[in-house]
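Note that this is a trimmed complex: some chains were dropped, and none of the rest were shifted.
The first chain written gets the first letter, and so on, giving A and B; residue counts start at 1 in each chain.
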Amino acid sequence: MKQIVKDHAHAAVEPTAAQVAEWLGGELKDGAGAPGRLSGLATLAEAREDEISFVASDKAVQEAPASRAGLLIVSPHHADALAGRARVVVAEVWAAVARLMERLYPPPAPPPGIHPTAIVGRDVKLGHDVSVGPYCVLGDGCELGDGAVLGPHCILDAACRVGRASRLVARVTLVGRVEIGARVLIHPGAVIGADGFKFELVAGAPLKIPQVGRVVIEDDVEIGANTTIDRAFLYETRVGRGAKIDNLVQIAHNVHVGPGCILAAQVGVAGSARLGAGCLMGGQVGVRDNITVGDGAMIGAQAGLNADVPPGQALQGSPAMPMKQFWRVSAALARLPEYARRLRALEMKDEEESKK
Amino acid sequence: MKQIVKDHAHAAVEPTAAQVAEWLGGELKDGAGAPGRLSGLATLAEAREDEISFVASDKAVQEAPASRAGLLIVSPHHADALAGRARVVVAEVWAAVARLMERLYPPPAPPPGIHPTAIVGRDVKLGHDVSVGPYCVLGDGCELGDGAVLGPHCILDAACRVGRASRLVARVTLVGRVEIGARVLIHPGAVIGADGFKFELVAGAPLKIPQVGRVVIEDDVEIGANTTIDRAFLYETRVGRGAKIDNLVQIAHNVHVGPGCILAAQVGVAGSARLGAGCLMGGQVGVRDNITVGDGAMIGAQAGLNADVPPGQALQGSPAMPMKQFWRVSAALARLPEYARRLRALEMKDEEESKK
């Protein structure tokens, strides 16, 4: 492999420390120590002298003195611990990092207009400033809101809607009736609206039940690469406002994902399950059909939920149990063969005493 | 998000209750209570006064009185319990629901013919009434049976065959030699025929073994979105007649999936495993390579099979055990820390007595 010359992303601008402080609405301290121009953002460990880094945790405060970074973004809580270092003090470090990255690394503007190879059906309504990439296929009656972006190779079945400022990065497929809200981001390979997997055994053989419901994706949702969200049998499958869904996740027919849920990669949610608001699920969690998971539940990676979960519960394991219990059980489980031996020893002692 | 005006699927026809009974070959009872026209099908909970609903279980009978539905589809077994309600009595409720849905919500007819942007290789054989969508790519020597439908962006490698009345919804990829039977339905993003994952350690490094076998998908199979079915090392990978495979499932090289199997989402079946007829697998089940799962086995979600399974067994857990045992073990497992304390208490008592 050829030597990669430029490892880091190339910043669009090289601000001064004072400019960074102004962008972030933060206070520059010990700014004299900063280089004239800052060339980008990096982690504490990887930053060069001309780069900005950030301190977002107590652990990071310990690492910061060894960092070569020329400017640090810190919270008021950590500002004094790093006295002497050029730093910008901001109320919310992660919010500042996100804002700074948008300045330093603005995503390329999508090409304007409809690519000549895109196939656009009849009665399609296009908002202002939409971008439709090469080889997209839009069925009859689709609607794209203002500023909506379809990257290359997206397919929209008839009558699908994509809201204002939403972006389908590339090769996203919407089948059946799909309604996408505003500012939604969908990564390549996602398939939204395929038939729910619903078969009933009739005379011993699986009979396919038609799936005629829709999928509704509310505003500000993000959906990962190659994730699948099936349409409903009747009525709808719904992903609530601001929910974030990682790659290779399966959302079955008629599921409701509550607003603000965060589902890590390879989670699977079976038919008609209901997730409340703000649930967090680690990778590879499985949720059985028709159960309800309460608001704010936190489910550890690889857990299997097979019954309703009360709001706010932290669960782990398959079948799932309260997280603290899971760790106690896991510790005991590792010693189970030893317990079995000790049980046998007691029994033998008891048998011997019985013989006496 | 804009207000969604029309929540339910729009029925193509609005039948009378008598028409519904005629379509389904059922008997209309208390038909006087039905509205003049019925506008669609809905669940008991969601149905409006002008909609049809159905009673497919004992639980549904309890819910039916509270439903606003204007007409119910019921089995002879439940017909009397709902006396007074306008209802159609049919032998098989789910079969009737499926038939009714085909009348009310007929899927749109695929566009006829070969889209001008489709690229069709040499010596391709096309049956009558095939539909090939935009941007499809068909390699040399492919065959499509009568009425076969390829939605947009499907890719068929040279010499692939798709049988009569089969439908590749969109963006399905067939690579290597793939033979698809009749009336097969394949959802977007599925990849059939990619190289099996076969490496042998030679001199400590993984050596790729070429994969030159084929994939055979028999009649009436359904394959979910973004599912992957690999081609064989030699000979074939085969999915038996009528098997139903959900989204994001992995079927490895040389696997045989028996006829009528139902595999839920995210199941993974490793190389050369054999699944018998009519096996049911819940979501995220894993099957190790080279094992045999007997006919009619029922495997609970997230189970891990690492040894042959006799026919008809119901298993759960990883490693899997009989389902009843699994639930007993799971109940005991939750109490394991308590058992450990009780064991310790007995031991201490015993030690004290020994000292006496």
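Quick note on the criterion: contacts are C-beta pairs under 8 Å (C-beta built on N, C-alpha and C of every residue); 3 or more make two chains touch, one makes a residue touch a chain.
None of the values given here were measured: they were computed from a predicted structure.
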**OP:** Because only 2 copies sit in place here, please give the count for the whole complex.
**Re:** 3
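Please note the rule applied: only the chains that are shown with their structure count from here on.
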Original post:
What whole-number Å value describes the gap between the mean CA coordinates of chain A and chain B?
Top reply: 26
**OP:** Name, in rising order, each residue of chain A that touches chain B in their complex.
**Re:** 119, 135, 137, 153, 155, 158, 161, 163, 171, 173, 175, 177, 179, 181-182, 189, 191, 194-195, 197, 199-200, 202-203, 205-210, 212-214, 216, 218-219, 226, 228, 230, 234-236, 248, 250, 252, 266, 268, 270, 284, 286, 288, 302, 304, 306, 318-319, 321, 325, 328-329, 331-333, 335-336, 339, 342-343, 346, 349
Original post:
Contact residues on chain B for chain A in the complex?
Top reply: 1-2, 4, 7-9, 41-43, 46, 56, 92, 94-95, 97-98, 101-102, 105, 107-108, 117, 133-135, 151-153, 169-171, 185, 187-189, 222, 224-226, 242, 244, 246-248, 260, 262, 264-266, 282-284, 301-302, 318, 330, 333-334, 336-337, 339-340, 343, 346-347, 350
